[in-house]
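Entry: subunit A
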Amino acid sequence: MAAPQIVMQARGLVKRYGQVTALDGADFELRAGEILAVIGDNGAGKSSLIKALSGATIPDEGEILLDGRPVHFRNPMEARREGIECCYQDLAVAPAMTIAENLFLGRELRREGVLGNLLRMLDKKKMLEIAVERMADLKVGIRSMTQAVETLSGGQRQCVAVARAAAFARHVVILDEPTAALGVKEGNMVLELIRRVRDKGLPVILISHNMPHVFEIADRIHVARLGRRAAVLNPKKISMSDTVAVMTGAMKPEDIPADCLA
Partner candidate 1 sequence: MSTVKDRLPPLSQLGPFIALAVACTVFGLTTDNFFTAANFSLILQQVMVVGVIAIGQTLIVLTAGIDLSCGMLMALGSIVMTKVAQDFGLPTPLAILLGIGATTLFGLLNGLLVTRIKLPPFIVTLGTMNVAFAITQLYSSAQTVTEVPEGMTWLGNTFELAGNPVAYGVVLMVALYLATWFWLRDTASGRHVYAVGNNPEATRLIGIPTDRVLLGVYVLAGLFYGIASLLSVARTGVGDPNGGQTENLDAITAVVLGGTSLFGGRGVVLGTLAGAIVVGVLRNGLTLMGVSSVYQVLITGILVIVAVTVDQLSRKGGR
Partner candidate 2 sequence: MKRLTAVCLATAALCVGMHAHAAEPVIGLITKTETNPFFVKMKEGAQAEAKKLGAKLMTASGKKDGDTAAQITAIENMVTAGAKTLLITSSGDAILPAVKKAQAKGVQVIALDSPFEGADALFATDNYKAGILIGQYAKAALGSKPAKIAMLDLFPGHPVGAQRHNGFMTGFGLKAHDAKSNELSATPETVCAGDTDGNQARGQTAMENCLQKNPDINVVYTINEPAVAGAYNALKKAGKDKGVIIVSVDGGCAGVADVGKGVIAATSQQYPLKMAAMGVAAGVEYAKGGKKASGYVDTGVTLIAKNAVAGVDSKDVQTGTDLCWGKK
């Protein structure tokens, strides 16, 4: 069996906020073509881990490798330039602006020639075309890219946010609680979309509290506990209740049966 290709890796990440140690030597590994769920109790270090990987915070110690190369992100923009896209829990969209505008926020396209270079005029037509194309690619069923984001339902908005991350990611997509506060039908809509993203060849890091959803789409489960990685589990083998036990510390990592590990 060929060794799994590792897209992103972190070793010994440490992050302190004053007296609190959020990351205490955390490790991390993301393989190509997988959906990796990151779970953990509150304060386990999930958010800090994700922030370090997406460039939102700079770790005090440790290293991050992308495709085997060490990287140091000083801000989210740098991470994005390396092809890592993040979809945040509060969606980070401007509700009054259109879907197309939101897709390109911060990376707007300019027109060719004098209009673009001198007057810095935006190429709205092209941005709209690309938006339509990318969304169709991901089979997101929203009719018009020119409607304001605030006119969409909660699930649709989430899809837009996920699709924005997926449309521009070249390497890794990070999703923070993408199905939170969604009903059953809308939640499934988003899960479908996440699968399609993975199927396009983009590995996905998924943070979630929703165990059923995690078990439905994750290929592997990274359990964070006390600022470190407690274990990486195989959802096909381990039960949901045992997973929760590992998360809370009721079951120690050394007690996990070998075939439940991934």
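A few notes on this one:
Assume contacts are C-beta pairs under 8 Å (C-beta built on N, C-alpha and C of every residue); 3 or more make two chains touch, one makes a residue touch a chain; residues count from 1.
Selection rule: all candidates are chains of the complex that A comes from, given by their letters.
Computed from a prediction, not measured in an experiment: that's the story for all the values here.
Of the numbered candidates 1 or 2, 1 is the chain that subunit A touches in this complex. The part of subunit A that touches candidate 1 in the complex is made up of residues 56, 75-77, 80, 86, 88, 90-97, 101, 105-106, 108, 110, 119-122, 124, 144, 148, 150-151.
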